[in-house]
Structure formats: C-alpha cells, structure tokens
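The complex is shown incomplete by one protein chain, all other protein chains being positioned as in the whole.
This part shows chain A:
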C-alpha cells in the first residue's frame, strides 16, 4: 500500500476503541436517565393504568391531575394542602441562607488570603477541621445551643444553622480563589486610600463573580436538598419541601398514589436541576477558575 504523504490536517480515524467508548457512554447515560424517565411517565398516568405494572410504557392519555394534586391537594397526615407550603418554606430558608453564607464566606476567604491576619492559618485549619466532622455529631449540641438563644424551631434558627454548616466549604473556595489574585492589587488600592470593605466591595467582589455564581449554586442545591437539618431545626411551621415530600410519600390512606408521589418528587427536584441546566457554563468556568487553582 502506498504510504500517504502527510499534508494538511491529520485525518481523523474511527477505531474500534472509540466506538466502544461512545457505546459505553451512551448506555451509561440511558442507565442514569431511566429513573427520571420512569418518574415522569408514571406521574402522567392514572392509577388504573399504573396498576397494570408496566412501568416503562408510555401513558395512554396525558393526565396532569396528579401534578395538580401533588402541588395543592396531597395529604400529609390529616392535612391535605399539597407540597405548595413546603416549596415556599424551602424558598424562605434557602434564599437567605445562600445569600448570607456566600457573603460571609467571601469576606472570610478575602480576609484570610489577602490580609493574612495573625493566626490566619490556624483559623483556617480549624474551620476546615470543622468541615470534616460529620454534621450529625453536631446535632444535639446545636439543638441545645439554639434552644438557649431561643432560635430553636424558627426560620432564623434554620438559616443560621445552614450558614454555619456552609462556611467551611464556601470559605475554602473563596480563599483559594483570592489567593490567585495578585497581592499588588490590594496594595495599590491601599495606596489609593481604600480600606478593608471598600477593597472588598469595589475590587475583589467584582473579580470573584464567577466564584460567587458557583458557590451560590453549590450552596443552593445543598440547602434545598437538605433533609436532616430542616427536620430538626426548622420547626413545624417552616418544614422544607424535602421533609414535606417525605411526609406525603409516607402518608397512606387506602392505595398509594404513585403518580402523585412521583409528581411531588419531581417538583421538589426540579429547582436545583433547573439551576444546573441554566448555569452549567458558569459552573464549569468557576470550578476551573477557583477550585483547581491555588
């Protein structure tokens, strides 16, 4: 066979290995999508159709009544108001928790990396150590402490708990991000007369926007998906969506309404999912800029 004379771009070759790789990826994707598919399909079926037991078949007619029930009519114990209240509770818990923890973590990271107060490394080490201890261990002392300051079973209490438990990770990410910022930037601003807060708000925070986005997303999904802390600290009136979902799924009167359960589950999971889909590009960029570097 005549040897090809190399000229121009190298020709792409399709090898058996490559085909195998893509086949594997395709099957893996199917495997992980299957539960979601089953949930969506089941939520759109009527109970009589579900009883046929064909969980992979498409619904014969699209029936959205299960979604309506899940949102505003499903029962938890004896109250039948749907998962709606849980949704708004979760919003009320998550939004301030994310905003506060990101802000405090950003200030922490900024101070630890660019101002290096005395004992900065010890402080950072302690914070990290705190982050490594399983938080179940903190539950009881935390409950006692919250009760002592009259924050147990309150919205402010659960927000405070989320902020505290979020701090190690948020601080770590911001510290690593700000470590890569040239020290001279801070010096130049000091010569210009700016102080700690002015440098933070006018110079450092604008630089750290990608990191703010990433950390906000991490915190948002983490806090939205939290079950245990919400169950323990939020109190009956503020139970987050995850806890209420559990209550709905575990309430049985007569037959289990699988379609309602599926719809309620999807409603709960859709918020963090949507956030990842809408800002995936930012997420990757921020991770690449902050978490790996430094």
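Just so we're on the same page, a contact is a pair of C-beta atoms (placed from the backbone, for glycine too) under 8 Å apart; a residue touches a chain by one contact, two chains touch by 3 or more; residues count from 1.
Please note the rule applied: contacts and distances are computed from a predicted model.
Student: Assuming one chain is omitted from the figure, identify its UniProt name from "Acyl-CoA dehydrogenase family protein", "von Willebrand factor type A domain protein", "GRAS domain family protein" or "Multiple sugar transport system ATP-binding protein".
Tutor: The chain we cannot see is recorded in UniProt as "Multiple sugar transport system ATP-binding protein".
Student: Which candidate, A:207, A:253, A:270 or A:284, sits in contact with the chain we can't see?
Tutor: Final answer for the missing-chain contact: A:207.
Student: Touching the absent chain in the whole complex: find that residue among A:189, A:212 or A:241.
Tutor: Looking across A:189, A:212 or A:241, the contact with the absent chain belongs to A:189.
Student: On chain A, what residues meet the omitted chain?
Tutor: Within chain A, the residues that touch the unshown chain are 182, 184-185, 187-194, 198, 202-203, 206-207.
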